[in-house]
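All remarks here apply to the structure that follows.
For this depiction, one protein chain was excluded, whereas all remaining protein chains were kept in their positions.
For reference, chains read A and B in written order, and residue numbers begin at 1 within each chain.
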């Protein structure tokens, strides 16, 4: 794909400064620009690069005034970063525009499928499954019996959705995501364990993105629920009957134990652990590697530690933690000094 | 599937109180009951719901005496929770009763297979593999050369069992489980590393359940062994030559390094790390996020921390940790006070 500076400027409602006929066929960082590439300048820290970049076209903010000669054609827009992100998105859509049904795949005859779908080879669609319009099921993905998948959702290769789960519209499930495996429920019985059957499901609402290798277990009864707009990174563990509120974002390798309810608009760092049956208030922020052992009832708090408490307290505490050997020595000196004083005054 | 209250009561050896012909077709929590659903009351905290539930049938303990009007038909049993768990299990078995061989799948002609098996489309069975009776190999699962899989074991979609591994009877391996990948063994050699070939295998005994995305590496020589009745949650890492004793339960995202031996009946929390070449005694409990760096020789201990020590000591220590800034201030004040006294008495 090759575009002229003018064509791109038109897509972005921008104005061209320089050669509007120069052609670009790829995107690059400004410091790695090459002839034929398109870049952008949004962060002032990178301004120096615009005078040396070999990129043919650079998107800049409308207020950018060069202080030296710029070889590249400039496209001036309202917000350079947003404009570039829009271009990335357009590029992405073109690259990932897969359609059609590759063979062999397996679609049970009782399943229903929408229009303009992509079904890769070795993809599997079980009994009574409902596949929406423009859904993409990449190769080796698995859609169990009775599963519903909303319009415009993509399952990358190797995604597995167990029976009876529901995936919303415009969701992206990356490779290796597993939805609806059994929750970890066992009842002790005479020295060993009996499995507690897990007959609930998982409901994932619209506009959710889930990173590679993340597992979301089905509920024992009822549903494990991931609300609208949630973004989950890679290798996250979500246990049975958990609920995650709208637009909450969770970084990689975090684990949430059974029946915990996470509020809306939370930001949870990587490798965090949250124990079961808690409630985490809306807008809570949790620092990476924290362990949360009690509910967070007041919205908007920031916590850290294992067990976690207020991040500002944690940081002040950790400063003292690092000088503990000194403190230990000081206490010994104090004890010695005190003993001497006692002797003196006795 | 639809059952009358009487039919269910008969399955559970219970007695019906109310309309024994009312029909139910689904299971629900008592607080989420709807007409046609069957629920249970086991936890006294939920007793209030029985007077308002819309569930058609509720299973209760034999000693339950309503204090108000109950609309639902009651089934009285010895233990309401156990009875409900039994129903869940029956339901599960019906829902997951898959049989037959879907096409295309790949079964090497040298492999042997038992009766009443399920082989999903795109499942793979390698050379000389032995598949027991009533085994279920879901779509996209992989059984390597010479693998043995015992009767009544289920491999959910995308499970991968490398060559030469042995899986016992009545095991459940959830989606994305990987058994028998190479252990992480490299010998330094002139600035880089030579791989140490891993030619052992993994042996998983009977009644083991393994959660989605969990990896168990093959031994360098000999076997990585998971004994009878072990329950592993999701995204757990078990390194080469590890041994896990009977009925030990491990929560999600825990990692156990090479050659460590875990005893029987242990309970290990989530996100725990255990270093290699240790021995953990029977009945040890390890709190979530702990790091275990030395062997636990005395059975029945409970430990926490990174590195971990006695949980009661850890908790007392953490109370003081949280007030470290105060302690620091107190020590400064003590030093100042002492200096003043010295001046006074000198």
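Everything that follows uses one rule, which is that a residue touches a chain if its C-beta (ideal position, glycine included) is under 8 Å from a C-beta of that chain, and two chains touch if they have at least 3 such contacts.
These numbers were taken from a predicted model, which means no experiment stands behind them.
If you put the hidden chain back, the residue from A:11, A:101 or A:175 that touches it is A:175.
Of the listed residues A:14, A:126, A:144 or A:158, the one in contact with the hidden chain in the full complex is A:158. Screening A:18, A:139 or A:276 against the full complex identifies A:139 as the residue touching the chain left out.
Residue in contact with the omitted chain (choice from A:75, A:216, A:235 or A:281): A:235.
Across the entire complex, the residue among B:71, B:115 or B:197 in touch with the chain not shown is B:197. On the side of chain A, the interface with the absent chain consists of residues 27-29, 32, 81-82, 85, 88-89, 91-92, 95, 102, 104, 120-122, 138-140, 156-158, 172, 174-176, 207, 209, 211-213, 229, 231, 233-235, 246-247, 249, 251-253, 265, 270-271, 288-289, 318, 321-322, 324-325, 327-328, 331, 334-335, 338, 341-342, 345, using the contact rule stated above. Residue-level contact of chain B with the missing chain is found at 104, 106, 122, 124, 140, 142, 144, 158, 160, 162-163, 176, 178, 181-182, 184, 186-187, 191-199, 213, 215, 217, 220-222, 235, 237, 239, 253, 255, 257, 271, 273, 275, 291, 306-307, 309, 313, 316-317, 319-321, 323-324, 327, 330-331, 334, 337-338, 341, 344-345.
Throughout what follows, only the chains that are shown with their structure count from here on.
Chain B has its Cα centroid 26 Å from the Cα centroid of chain A.
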